[in-house]
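One protein chain omitted, others in place.
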Amino acid sequence: MKKFVNKVEEILTESLSGFQKAHPDIIKVNFSPDFIYRAKKPAVDKVSLISGGGSGHEPLHGGFVGHGMLDAACPGQVFSAPTPDQMEAAASKVHNGKGILFIVKNYSGDIMNFEMGADMIDFDHETILVNDDVAVEDSTFTTGRRGVAGTMIVEKTVGSLAETGASLEECKLFGDHVNNVTASMGVAFTSCTVPAAGKPTFEIGAEEMEFGVGIHGEPGRKREKIKTANEITNDIISTIIEDLKPNKNQEVLMHVNGFGGTPLMELYLLFDVGQKILEKEGIKVSHSLVGNYTTSLDMAGASFSITKLDEKITQHWESAVHTAALRWKI
Amino acid sequence: MKKFVNKVEEILTESLSGFQKAHPDIIKVNFSPDFIYRAKKPAVDKVSLISGGGSGHEPLHGGFVGHGMLDAACPGQVFSAPTPDQMEAAASKVHNGKGILFIVKNYSGDIMNFEMGADMIDFDHETILVNDDVAVEDSTFTTGRRGVAGTMIVEKTVGSLAETGASLEECKLFGDHVNNVTASMGVAFTSCTVPAAGKPTFEIGAEEMEFGVGIHGEPGRKREKIKTANEITNDIISTIIEDLKPNKNQEVLMHVNGFGGTPLMELYLLFDVGQKILEKEGIKVSHSLVGNYTTSLDMAGASFSITKLDEKITQHWESAVHTAALRWKI
Amino acid sequence: MDSENIFLALKNIKKTIDLNKDEIEKLDQAIGDGDHIFNIQRGLNEALKLEHELSNLSPEEVFKKIGMKIMTTVGGSSGALFATLLMGMSKKYSKESNDLENLAAMFYEGVEATKKRGKADIGEKTMLDVLIPVSLSLTELKNEKNIQTVAEKIKMVAEEGMLSTKDIMATKGRASFLGERAIGHIDPGARSSQLAINAICDEYIK
Partner (left out) sequence: MDSENIFLALKNIKKTIDLNKDEIEKLDQAIGDGDHIFNIQRGLNEALKLEHELSNLSPEEVFKKIGMKIMTTVGGSSGALFATLLMGMSKKYSKESNDLENLAAMFYEGVEATKKRGKADIGEKTMLDVLIPVSLSLTELKNEKNIQTVAEKIKMVAEEGMLSTKDIMATKGRASFLGERAIGHIDPGARSSQLAINAICDEYIK
């Protein structure tokens, strides 16, 4: 296994330590239980947003702690949901009088651990479950869809609303709304390698890609022969559109997310292709985000996330943000 | 080859097109000859900074065009220096009355093409040659050292100085100074794959790393067995320190740069290790930058760049910047 | 039932899990995210570290503390579920009952809590396909005098449950995202649960 690592068991602690040292103006890290929180307490009373999940998706979520986004993030071991004591400790640390809003990606492990954490706190709390991945069939009888790169869009927009002093209920409703109008899907060319495993999670042929892959390298819709950027993007965007059913002239935010191993050059190329396809459908890409934001360790591949914009989402997407990984207007 | 691509010959054009669409508030792209320039003309008369080089190192240089950094960037084909007509056209477009400052990484191809471009313009101009890579022996009889991730530090600081209305001579002197107090070195675990080649540039064993690799996957000091993060960082930092000869209590900027295929988690781990090593030497890491800024397509690996800070460099590092890839205080 | 027994069982479980590491790893790589083996190994290691600290405590305290340790160190689905199982079990220990009665009552309580935690039941391709039948059998057998008979029966039931996960689709947990692609793969949590139960039973089979 080729990684920058001393002891595999220490990788998370050492990485968090470096993260803290690199961004002392934005975040602090608490160790055992591990959580990342804002270096400066918010100036106003506000709902406190806490997210978290397995590590290996950086900058998600720790990179989104700071003004305008999260109040805290709880990193689990690589690809394993964090433990309830982390959520409890983070909540106690950042609670700011207006309740706690947990933002959780829709995986059993995350849901159960966040629930157990929530059971341990006395503050008002709500949970937004993000399930934007249209690669997976949705059904009320099963776990439903996975939460993927759309999560950061929820964190950005709800984070901005919370900053205005909005109530817990308002934030929860808005987050559910943003989640409902956001859909994502990705494709992988290579597997990620979990440090503890030391070898790739899945085998994949030299000419193959996994269509609809999950952000942990989970299998997606199908394994198929590699296609051109135009074809891949078409397949993804049409699946997303089927789900979102946007009107003609709908304005959207398009987020092209790299899984870690794909050069920026290709991500921008995908953005170009995606924009053209949407334009043909009469859909206007008015806002954009291109880069590695919700990664899967070193996996080569990318996902598209599209959010149907309305005035409120647009306002809260555009507003000032000051985190390690996303920073504008401040 | 696994890449998001339609036709290999079109990859650069399509990528630039996506880049333009994703950041219309910051940059514009001119095609044939290709160059990226600021969407808004600077408010003041200032020296115009133009950089460029082969593509495949994104976000370098196009991602650094905008307020506080570059005025224009000229992207060549993947790993090939841009052509003189690009520099000529960019200079004509962005010249702003106070001359042109070219920032060029120290490679024959870049130097010659920038020289030929400079020969074609009538404005005052100067060139800063960046040669921060201490993996390579320096000698006045040879080409000397390579320019690598330290280039963006030069672009940031000189870009800031230029924004104050400083003269061409001042900017040139300051850039040379920043280059002189900056040193870098990297290591690669895997090879990059140039799209046109379709296969990895170099073979490397499952347990090997290339110590002192270049940002085009060029061989470095030696091929060796993979080591721990502590050992690798020690080897790199001691080489850098030997070159920079910092005093005790020297404050430095430490930039951990990913080559594209290495997860952020590992880059922060490296930052942690590097900071500890420097601390033991009595050197204070007061400023930081961690991320994929000077990449080598999909290569797994990372480099350290260290800049000895003085008051002026610190001020111009901290000042406001507003580009696609680097943005703060604005 | 005392702290010593419980830790002996844990050590046996650890041995079996370590021996079957590669298989468990591959199962979660096939239909999950590949971390299951590391999660349970981490949990077992952390639990075993408690041996001295818990050596003089009552079984209910031992189960509770191990459950809490697992809750705070494992993470993932299995961390939440196994912690819930153990903390649930701790609630039903009674000094008045014999070991088998205790085990049956405790396991029943633990499995009920686990079902609630996972919002899941039998037939959803999860560890519950092992845990529920085992719990039901234990309740049936709680008055059986021959402990070896019990152990042999439970072992069989656990194995059947584990194998039953192979040819069904998942409706809970990560494998549920795969739809039909999960068919043909045994559920990793079912396999690790079955291996654990196996290790305990083998201690009573001569």
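For reference, chains read A, B and C in written order, and residue numbers begin at 1 within each chain.
What we mean here is this: a contact is a pair of C-beta atoms (placed from the backbone, for glycine too) under 8 Å apart; a residue touches a chain by one contact, two chains touch by 3 or more.
Just so we're clear, the structure is a prediction, and the values are computed from it rather than from any experiment.
Q: Going by the stated contact criterion, tell me the shown chains that border the hidden chain.
A: Contacts of the unshown chain, counting the full complex: B.
Q: Among B:136, B:188, B:253 or B:302, choose the residue that contacts the chain missing from this document, as touch is defined above.
A: B:136
Q: Quick one: say which of B:146, B:172 or B:287 touches the chain that got left out.
A: The missing chain is touched by B:146.
Q: With the full complex in mind, choose from B:64, B:79, B:174 or B:317 the residue touching the hidden chain.
A: Touching the chain that is not displayed is residue B:79.
Q: Write down which of B:194, B:209, B:240 or B:300 is the residue touching the left-out chain.
A: Once the missing chain is taken into account, the touching residue is B:194.
Q: In the full complex, which residues of subunit B touch the absent chain?
A: Contact residues on subunit B toward the absent chain are 33, 54, 76-85, 107-109, 112-113, 115-116, 136-137, 141-143, 145-146, 194, 196-197, 201-202, 214, 216-219.
Note that only the chains that are shown with their structure count from here on.
Q: Which chain has its C-alpha centroid at the greatest distance from the C-alpha centroid of subunit B?
A: C
Q: Can you give the whole-Å distance between the Cα centres of subunit A and subunit C?
A: Distance between chain centres, rounded to whole Å: 32 Å.
Q: With chain centres defined as C-alpha means, what is the inter-centre distance between subunit A and subunit B in Å?
A: Centre separation, subunit A to subunit B: 29 Å.
Q: Subunit B to subunit C: how many Å between their CA centres?
A: Taking the mean C-alpha position of each chain, the two centres sit 54 Å apart.
Q: Which parts of subunit B, given as residue numbers and ranges, touch two or more other chains?
A: Answer for subunit B, listing residues that touch two or more other chains: there are none.
Q: Can you pull out the residues of subunit C that are in contact with at least two other chains?
A: Residues of subunit C touching two or more partner chains: there are none.
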